[in-house]
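Only one protein chain is missing; all other protein chains are in place.
What follows is chain A.
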Amino acid sequence: MSLLTQQQRLQLCRLLEEGLPLAPRPYLLLAQQLGAEEQAVLAQVQSWQDEGLFRRVGLVLRHRGLGFAANAMLVLDVPDALVDELGDRLGKVDGINLCYRRPRRLPQWPYNLFCMIHGRQREQVSAWIEALLRREGLAQLPHRLLFSTRAFKQCGGRYAAAPEVAHG
């Protein structure tokens, strides 16, 4: 099986940034554009996925339009010695879509653990989070729930479609 040249890899990456062609054999279509074999393209895509360059061939949903209007950022002030363990634990909870550690900025900002939760109704999301914190024994930790109330349109944001940097 022939491998892709460096030039072909670069070209493939550019093509994939546009998305995957909606064709019966998308990797054959891409291979024809590169002058390569279908199997080589598929192997390259698999290898990029294994390396973590992308997580999956998936999609970006306009979630607000689908009724996911209650988007909450849960922030907690977790002792430094516990934050990694707790981050791993909360990150595994079904319903927490993103979980990150970020720096405190004292005195203005005391919170170091950030979780994003998306739901359809605000009361439901609040109740779910409070129940989660009680269940995990975290209700006594200083925390806040910051719901978003409005999304602003950007003129030409380069990263607007990148959900992993999003916070809601």
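Convention: a residue touches a chain if its C-beta (ideal position, glycine included) is under 8 Å from a C-beta of that chain, and two chains touch if they have at least 3 such contacts; residues count from 1.
Convention: contacts and distances are computed from a predicted model.
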Given "Ribose transport system ATP-binding protein", "Sugar ABC transporter permease", "siroheme decarboxylase" or "Aspartyl/glutamyl-tRNA(Asn/Gln) amidotransferase subunit C", the protein name in the UniProt record of the chain not shown would be "siroheme decarboxylase"
Among A:L3, A:V60 or A:A139, single out the residue that touches the unshown chain.
A:V60
Interface residues of chain A toward the undisplayed chain are 16-20, 22-28, 38, 42, 45-46, 48-49, 52-63, 65-66, 68, 71, 73, 83-84, 87-88, 90-92, 96-103, 105, 108-109, 114, 118, 144, 146-168
